[in-house]
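Here it is, the structure, as structure tokens.
A protein chain is absent from this complex, but the other protein chains hold their places.
Just so it is clear, A and B label the chains in written order, and each chain counts residues from 1 on its own.
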Amino acid sequence: MNIVVLIKQVPGNSDVKLDPKTGNLIREGIDAIINPDDLQALETAITLKETLGAKVTVLTMGPPQAIDALSEAIGMGADGAILLSDRAFAGADTWATSFTLGKAIQRIGKFDLILAGRQAIDGDTAQVGPQVAECLDLPQVTYVFDIETVENGYVRVKRRLEDGYERIQCSLPALLTIIGGPVKPRYPEVASLLSACHAKAPIQVWNAADIGVTTADVGMSGSFTQVVKTFAPKFERHGELLEGSAVEVVHNLIERLKQNKLI
Amino acid sequence: MAVWVEIDLCDGCRRCKRECPYDAIEIKDGKAQIGDRCTCCGACLEVCHHKAIHTDIQPKTIPDFSEYKGIWVFAEQRGGNLTRVSVELLGKAQELAKQLNEEVSAVLIGHHVADLADTLIQFGADLVYLADGEIFGNYRSEPYSYVLDELIKAYKPSILLMGATHIGRDLAPRVSRRTGSGLTADCTELSIDREEGILLQTRPAFGGNVMATIANRFSRPQMATVRPGVMEVVPTPGKEGVVITHESKVTEDQVRTKILEFVKEESPHVDLSKAKIIVAGGRGVNDLEGFGLLHELASALGAEIAGTRVAVEAGWISAANQVGQTGVTVRPELYVACGVSGAIQHRAGMMDSRFIVAINKDPYAPIFKVADWGIVGDLFDVIPELTKGLKTSCEVMCD
Partner (left out) sequence: MIRSNPEELIRKNIARFVDNEIIPIAQELDNKGEFPRDIFKKLSKMGIFGIRYPRHRGGSGGNTTLFCIICEEISRGLLSVASIVAMQSLMGTNFLFHYGTGEMFEEFFLPAMRGEKIGCFCMTEPDAGSDLGAITTRATEVDDGYLINGMKTWVTDGPEASFYTVMCQTDPSKRLRGIGYFFIPRNLPGVSLSSRFQCLGTRTTPICEVAFKDVFIPKEYRLTPEGEGLNAFLKIIAEIRAMTAALALGLQRAAMADSIKYANERMASGKPIGKFQLVQSKIANMATNLEASKLMTYRATAMIDEGKEALKEATMAKYFATESACSASDECTRIFAGYGYSMEYTAQRYFRDARFLLNGGGTHEVLQCNIARWVGI
């Protein structure tokens, strides 16, 4: 079985701030990590590799620094990794991103399962997975928290809904988006991390020409949507500290809850 | 699109070859040749001294979308019940439609769901597009996206809104890619730009630390998913509307997924995102016994109970009740955080609460920064007192 895992490197701390003057994101001093849902997808893929046997290829799009996400994936047990990196890919919305990833997956060629995290903590769109599925004309199941079986050309999964879950059978090849399940993602092994740093490590870097796309179709120029402005959300909190004995503070709190018709 | 070399003008100077980021140019017999690796990036055009390289690449322009009209709302239903967010979206759609002077339509897909059309009209739909058939019985990505695509191609709406529910967030990206439209996820504000007449879609990003306003100038319909519970319901009693029935060409053999069963979760799996009042516990609650105090407080307040990641991992509360980045995002009227330090991951899930109360013994806990009312103290003293106080005040009111 061939599994492709789509991952994204995101700021490790979502406590990002806007520069009050320029309105741009302040990215300095923020460690980059593998997006948590994607890490779960990776764990799922590697568990499948251990139980059923599979070749796991990890794919990401990002700046050269995103190589660390791939090294970590190798450290967790992935067999190979591809970094899609090109200035032309910068500024992509989910439309252009899914197109680029789709082209790269076509170049990878053989796959039975594509796993992606449900959503990334920086963009929170949850769109790239299903859009890649549509690009490649694959069936999709989103919000998957458990893969029951993969056999006879079908995968059986559990899909989370607001009030329960569905058990779904889906023909292969298919794309699944993964959410956190009972298994916590493993930490990488230091030996594999070190081998991922080696020149001979199975990591490739592809640019626009490598996947055969025109620059007009990727990145900012290939996007339909643009950010027209960003701003800090407004908070108008009372920010009042109630002090005194337990009886006093509770009395004061209840007063305030009543004033605001909360009770 | 292509880039080509006018051989007669080329003197084989190699400037373009050096400039090409993709190794797509070769010099053969003293002339530049552009190969398969060309991405039409245009880097070579500027460096050629003899203007020997040409292209038909056009700067991006906004196409004419004048035939796209109307605001559509995907009317999500499960088992014949409309989701509340669909009705909320009709409320917002009415407001947007007024500004654009266009109509509001609802798209209703399902099996034996025709009855719901009238409800949609009573909440603001001028038109209802109805696709009814066995294949649409339970929501599945493929048939739903195929039929929506058919409708969009046939009727050309300008705007399409869906709820940012599990179904909406499964369907919208699929439809967007199929119809060739841009899509914005999980919006909390929608408005019309008066000059351009386009939809401005505002949404939180980076766990709510940044708000971004997004426009979709280059494709139609302008698609957005919208967070449940944000938009206001605007009933239109007595309104009359038109139902247009659509016969879809989708057949079962085009569908590659099969729902084996639906398991309703037995645990009191409350939908925290709809709760009006939430009492949440974190590390400071210490143990199950501590959570007992929270349950008492919750019942006095008529609140749902929730917890941080720590509380879930410690087994004090089920994973379904986890609030935060990796759990549920909640927006209650009142959020009472007990023994919650307020790590950003948790704050991301509850910052939009209307009022926040924090009880924590650490005066420097970050939770106090987002609290309306903070109590620095031992929750084991404060909470029983609060429960008692609430019960008494309720009795007073009942008298």
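Here, a contact is a pair of C-beta atoms (placed from the backbone, for glycine too) under 8 Å apart; a residue touches a chain by one contact, two chains touch by 3 or more.
Every value quoted in this text rests on a predicted model; they were computed, and no experiment measured them.
Asks: What shown chains does the left-out chain touch?
Replies: Contacts of the omitted chain with visible chains: A, B.
Asks: Touching the hidden chain in the complete assembly: which of A:108, A:205 or A:220 does that?
Replies: A:205
Asks: I'm checking contacts with the chain that's been left out. Which of A:35, A:71 or A:177 qualifies?
Replies: Of these options, the touching residue for the absent chain is A:71.
Asks: Which one, A:172, A:193 or A:263, makes contact with the chain that was left out?
Replies: A:193
Asks: For subunit B, which positions touch the chain that isn't shown here?
Replies: On the side of subunit B, residues 283, 310, 364 touch the unshown chain.
Asks: Since one chain has been left out of the picture, which residues of subunit A touch it in the full complex?
Replies: Considering the whole complex, subunit A reaches the absent chain at 12, 31, 33, 64, 67-68, 71-72, 75, 83, 85, 186-191, 193-199, 201, 203, 205.
The rule we apply is simple: only the chains that are shown with their structure count from here on.
Asks: Just curious, how far off is subunit B from subunit A if you go by their C-alpha centres, in Å?
Replies: The mean C-alpha positions of subunit A and subunit B differ by 16 Å.
Asks: Which residues of subunit B touch subunit A in the complex?
Replies: Checking each residue of subunit B against subunit A gives 1, 21-24, 36-42, 57, 60, 141-142, 145, 165-167, 169-170, 172-174, 176-178, 181-186, 200, 203-219, 255-265, 269, 271, 277, 301, 325-326, 333-334, 344-345, 348, 351, 355-357, 368-378, 381-382, 385-386, 388-390, 393-394.
Asks: Give every residue of subunit A touching subunit B within the complex, in rising order.
Replies: Touch residues, subunit A against subunit B: 11, 13-18, 25, 36, 86-88, 93-95, 98, 121-131, 133-135, 139-143, 156, 160-171, 174, 180, 207-210, 212-216, 221, 223-233, 235, 237-243, 246-247, 249-251, 253-254, 256-258, 260, 262-263.
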